[in-house]
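Complex shown without one protein chain; remaining protein chains in place.
Our next item is chain A:
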Amino acid sequence: MELLSGGEMIARALEDEGVEYIFGYPGGAVLHIYDALFKSNKVPHILVRHEQAATHAADGYARATGKPGVVLVTSGPGATNAVTGIATAYMDSIPMVVLSGQVQSHLIGEDAFQETDMVGISRPIVKHSFQVRKAEDLPATIKKAFHIAASGRPGPVVVDIPKDITRPDEKFEYHYPESVKIRSYSPAQRGHTGQIKKAARMLLGAKRPVIYAGGGVIQGEGSDLLVELAQQLNYPVTNTLMGLGAYPGSDRQFLGMLGMHGFYEANMAMHHSDVILAVGARFDDRVTNTVSKFCPGAKIVHIDVDPASISKTVAADIPIVGPVTSVLRELIDQVSAHQEKDAELPDAAALGRWWDQIEEWRASHGLWTGRRYAESESIMPQQVIESLYRATNGDAYVTSDVGQHQMFAAQYYKFDKPRRWINSGGLGTMGFGLPAAMGVKLAFPDIDVACVTGEGSIQMNIQELSTCTQYNTPFKIINLRNNYLGMVKQWQDMQYEGRYAMSTYEDSLPDFMKLVESFGHVGIEVRKLEDLDAAMEEAFAMKDKLVFVDVFIDPMEHVYPMHIAPNGSMKDMWLSKNERT
C-alpha cells in the first residue's frame, strides 16, 4: 500500500473518484492540499475570482453532466463566500462536494485566524457534512461525501478539513474504498408495487389527466421513461421551472411550464384536471398558488425519492417513494398490463374532449399572441429569446440569472432535452448564470452555451469574466438590458403604484462593451430589432470567443401570465397588464 500525506490523499481521492474539475480558491488552511494538487497535477483546477462563483460553476457542471460538482475553498472567508452557492445547490437538489479548509485542530474554538464554524454555518443548507478529525479518515470520508451527494435526493455535502491533518510530513496508508455502506443512510431504491398498481389504475381511469413533472425527473435521469409513459397514454405534460427539458418542449403534448409564470393552458389544465401524476416535483408555492384552492377536482399520484417531499404542502392520494427510473419503469409495465386486458383504457372519448378543451385554451390565450410585438417600438425580451433559439437551433445549454429574463428564457426557449436549462429556481440566486455557464462550457466545450442575464444579475459575479479569459470558456452572454431590476420593478408596477424603490441604477451602469473588451472578450450592442438575428448569428459564429450581446429591450415589459395572489388558485392569472382570467 502507498504512503501518502493527508493533502496527497485528498488529491488522490479526487482523482480516484474520477473528478474532472475542481473549482476553487486557495488560502492558508488549504495550502498543503493545493501543493499536493500541484505536484500530482492530475485533476485540473479552475481558479475563480470569488468563492461564490466556484460553487455556482461546480453547480452548473453538475446540472449539465449529472456528476457531483467539486469545490475547494479555504477556511473563514473562503468558506463563508461559498455559502450562497451551497444554498443554491441545496434548494435545487444538486450533487456537490465542498472541501473547506479549517484551522489546525488544536486551534479550533479559539477564534483563531480565519476560523469559522463551517459545519455549523452550513448545517441547514447541506445534505450532510463532515469534519475530518484524522488524516487516516480522509479517503473514506471523501468517498462517503460523493456517495451521499449523488444518491437518493442529491444535494451538497461539506467536508471540513483542519490544516494539520493535511501536512506533508506525516504519511499514511492510502486506500480508496470502492463502495460505501452507511448504516444510517439508505435512500429508497424502488417504489411500493401495490402503490404503483393503484397508480396505474387511477391513471387509466382518468378523464382529464395531467402529468406534472419536475427537476427530479432530470436529476434522476427519468426523461426517456417520462416520454414513454406520456406518449403511450397520450396525456398532456407540464414541467416546472426546474423540470424544463424533462419532456420535449416542442412536442404537441407539452403544455409548457406551469405555475406563477406558467403557460395559461398548463395552469388551466392543472386546475381542471381529475388526475395529476406528479413526478419528481415538490408542489412549490411558486407552482400551487393558494394551496387550499389547488386543483380542487384532482386526485394526486406523487412519485418522489424523498418521502418528505410527499404530502408536504399538498396531500397525495397515492404516494410512491422511490427513484423516478425504477418507479416509472414499473408504472409503464403496469399500465401496459392493464391495457392488454382492457383495450378501452383510457377512455378515448373523454381524453379527446380533454384535448379539445386544452387546444381551445392554447389557441385562445397561448403564451404569446403576438400582440405585444406590434405595440412596442423597442425590442421585446421574448423576441430576443426566440432569436437565441433560432441561432442555436434550440439545442444550446442555456444558463440564466434571476429576474424577468429568466422567466422569458424559461417560457420561450423550448428545451427538448434534459439538463439543457440551468437556472437557480429554489433559492433564486442572482449571480448564478455566468459562473454556471463556465462550469457547463468546461464540461461541454463543443456545444453552444448561452447565459441569459440582466444587467442587474450579471454584475453580481461579473469578476468571473477574468476566469473565463484564463480558462478560455467561449460561451455567449445574452444580456436582456432593460436598465432596471426588472422583476422588482414589475412587482412595484403591480403592487406599489410604480414607486421604483431601489430598482434603478440611475446612470451608473458600466460601459459593458469596454468592460468585456478589457477582459479580452467581444461585445456586441443591439438596439434595433432588425439587427437582432444577425448579431445573434455573429456571436455564435465566433466559436472561440466569449461574446457579450447587450440587447436593449423594452424596459416596460412584464412577464405574463402571472398568478394572482394572495388567495388565487392556479387558474387565476394576469394575462397582460389589463387582462385577467
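Just so it is clear, contacts are C-beta pairs under 8 Å (C-beta built on N, C-alpha and C of every residue); 3 or more make two chains touch, one makes a residue touch a chain; residues count from 1.
Simple rule for what comes next: contacts and distances are computed from a predicted model.
> Determine which name in "Septum site-determining protein MinD", "Sugar ABC transporter permease", "Acetolactate synthase small subunit" or "Cytochrome ubiquinol oxidase subunit I" the UniProt entry assigns to the undisplayed chain of the complex.
"Acetolactate synthase small subunit"
> Touch as defined at the start, partner being the missing chain; which of A:123, A:201 or A:577 qualifies?
A:123
> Using the definition of touch stated at the top, determine which of A:55, A:131, A:195 or A:223 touches the missing chain.
Answer from the full complex: A:131 touches the omitted chain.
> Taking the full complex into account, find the residue in A:41, A:184, A:393 or A:508 that is in contact with the omitted chain.
A:184
> On chain A, what residues meet the omitted chain?
Missing-chain contacts on chain A: residues 119-120, 123-124, 127-129, 131, 148, 182-185, 306-308, 311-312, 315.
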